[in-house]
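The other protein chains are all here in position, but one chain of the complex has been omitted.
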Amino acid sequence: MDTFVQQIINGLTLGSIYALVALGYTMVYGILGLINFAHGEVVMIGALTALAVIKPLAGAGLPWPLAVLAGVAAAIAACMALGFVIERVAYRPLRNAPRLAPLITAIGVSMVLQQLAMIIWGRNYHSFPQLLPATPRAIGGAQITDLQIMIVAVAILMMAGLALLVNRTRLGRAMRATAENPQIAGLMGVDANHIVSLTFVIGSALAAVAGVMVSANYGIAHYNMGFILGLKAFTAAVLGGIGNLTGAMLGGILLGLIEALGAGYIGDLTGGFLGSDYQDVFAFFVLIVVLIFRPSGLMGEKVSERA
Amino acid sequence: MKLNSLALSISSALMLISCSKEAPPPPSVTAAPPPLVVKLGHAAPLTGPQAHLGKDNENGARLAIADANARKPRIGGRDVVFELLSEDDQADPKQGTLVAQKFVDAKVNGVIGHLNSGTTIPASKIYADAGLPQISPSATNPQYTLQGFKTAFRVMANDVQQGRVLGDYAAKQLKAGTVAIIDDKTAYGEGLAKEFKKAAEADGVRIVAEEHTDDKAVDFAAILTKVKSKKPDLLFYGGMDAQAGPMAAQMKKLGLKSKFLMGDGGCTVEFAKLAGDAAEGHYCSLPGVPLDKMPGGVAFRDHYKAMFNTDIQLYAPYVYDAVMVMIDAMKRADSVEPAKYRAELPKTAYAGVTSMISFDEKGDIKDGAVTLYQFRGGIKEPLETIGASPTAAVPAPAAAPAKPAEKK
Partner (left out) sequence: MKAKVKAWQGVALIAAVLAVLPFAVGLGMGNAWVRVLDFALLYIMLALGLNIVVGFAGLLDLGYIAFYAIGAYLYALLSSPHFGLHWPAWAVLPLGAAVAGLFGVLLGAPTLRLRGDYLAIVTLGFGEIIRIFLNNLNSPVNITNGPQGIARIDPISVFGVPLSRPLDVLGVSLPGVYLYYYLFALVALGIIFVTMRLEDSRIGRAWVAIREDEIAAKACGINTRNVKLLAFAMGASFGGVAGGLFAGFQEFVSPESFSLMESVMVLCMVVLGGMGHVPGVVLGGLLLAVLPEALRQGAGPVQLALFGRVLLDPESLRILLFGLALILVMQYRPAGLWPSATRRREFSENPPEPGR
């Protein structure tokens, strides 16, 4: 039983991490209908920037919480700038290009960001400092750290905040209008370019926060960390129905739980035939099954045809 | 030295550009007949997730070449200058064969590499066809030397050799009755875990869980939770430091208090850095003898640090030895021709910085010594060396490597 509770906690933490990254994916997709494959790399840049700021500041004797805050702020600022530049340079000229062109560009951007990060931060793995005390709390026989609680909370807060932004504010209405039809939104006085830029900048800020959370949780940062994370988050976003904020959260949590419970129990259930080495297979298998029965994801809109 | 290294890196960069063009000899050499340029190929992943290890290997080779040149070597009655031709194989088998072909085209005199078994094995066929000796510093897959190639050697204990020592150690010295095994499902991690399991089971240890992850993973909570529920005395991990570090940290968070044992992939300062205080008390093994115990070992480490301004990651000492073993064979054969000095390689008896190196009939290192370490206060401290040949205890001075062996 303790083991089961622990696995649920593991799954929720992992799922919230996926959700944090997936929210950024889904937000950009919701407005632009574009898979920003480079989102994972923005997460990576966020983590490494935060690290680059926190370490020297803390080393210089700045109180720990201040150093962390400065690091997170720097990461957010850097990623916002990066998001703005990426959109401006790589995606905007392709607004009317064939569907696959931005995808290829995104792969190119992803390669460039990775290499730049490697040139700046080197090839080595970096240890990332503990943001909160790592002593675990015991719930029954299971263990949970403060940081894990914080990650789940941040993911939920972010989702709620984004939902409020998109559904309740003027900016959100402009975003939805742009998503619906940029030309007509333009006629209504919405500056579509401005809205798209803002979407990217907000999505990148989310990526920065996600990067700091991920690196703090695992205590590690590396120029190559974004790719797999981005891929998993993308899977989560699609599972939940890409373009849908609640869906991204749900997809993330679901994917996390599937991976944790799959790794934890399938081995015993199949008598050792399938083990934790098939962890990713379970995740993709569930995804495929869900998409066969609900072709636009769990929470996706029924209309799958979007321009 | 600084200048020298700069000159070296520039000349090797030049080599990258055009293999056919002879690089200008270093300014220090003033002998009247131009020295013979001997090119050695080095292949490792210099990009991608293992780039840090690949660069470390390259540095090891670079240092070895600088040291060898500093001794003003004369082979076949001529002054020779060694040059490094370093290539990136991206840890990709296809790229590995491309690089191998490139070395063959460039008529290098020998190859040091590759880092991974996955690239070493397909490349070894190309070297064998060309009659080009190859010494891998770090490929541990047994298959590499089982192909029957006369050109394939390695200076590191293979998975079978190391896994056996680790399994015995877990059962006998660490007194583990129950063991859980995790591997990263790479050729290296899985190979080592398999041999560890065999040896441990033979010693009466019960394996209570076998879990797997991959070499890009960072989250091990689910499998560690499962391992915890089986309450093993010891957890063995077959894989690299980048996973082992976070894994140790997550063990601590989950309250899993088993002993933790790893092979060479986790036996790095990097592991201690990434695991933080969770590294305390964990065990790992490295083929060979501790650097401090070898003549020239400490000097090598300081020299490395001075030249590259970074610490040794993992395999640089083995690469250094691999280069030196190759050059040693050239000296004994008094020829840099692959066809001639190749015959000398099996007769090697060289006191390297990692151990006393000689090869068995397959090209594997003979009675490969394995040293066990424990992490204390973020530093790995040697516990004991297992399987060292008696010569390793009293090695010949490194400067005059194993003179008596020449007579054989």
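Each chain gets a letter, A and B, in the order it is written, and its residues are counted from 1.
In this text, a residue touches a chain if its C-beta (ideal position, glycine included) is under 8 Å from a C-beta of that chain, and two chains touch if they have at least 3 such contacts.
Keep in mind it's a predicted model, so treat the numbers as computed, not measured.
In the full complex, the chain left out of view touches A, B. Which of A:Ala81, A:Ala97 or A:Ala160 touches the hidden chain is settled by the complete complex: it is A:Ala97.
Set against the missing chain, the residues A:Trp64, A:Phe84, A:Tyr265 or A:Phe284 yield one that touches it, A:Phe284. For the options A:Thr105, A:Gln148, A:Asn217 or A:Asn244, the residue in contact with the chain missing from this view is A:Thr105.
Although one chain is not displayed, its contacts with subunit B can still be listed: residues 9-10, 13-14, 16-19, 46-47, 88, 91-94, 97-98, 101-102, 104-106, 117-118, 121-122, 125, 129, 141, 143, 147, 185-187, 189-191, 212. In the full complex, subunit A touches the hidden chain at residues 29, 33, 35, 89-90, 93-94, 96-105, 107-112, 114-116, 118-119, 231, 234-235, 238, 242, 272-273, 277-278, 280-281, 284-285, 287-288, 291-292, 295-297, 304-307.
By our rule, only the chains that are shown with their structure count from here on.
Only residues 2-3, 6-7, 10-11, 13-14, 17, 118, 122-125, 127, 130, 134, 136, 143, 145, 214, 218-220, 222, 224-225, 228, 259-264, 267, 275-277, 279-280 of subunit A touch subunit B when the two sit together in their complex.
Within the complex formed with subunit A, the residues of subunit B that make contact are 47-49, 51-52, 55, 185, 210-214, 216, 218-219, 221-223, 225-226, 228-229, 241-242, 245-246, 249-250, 252-255, 270, 273-276, 313.
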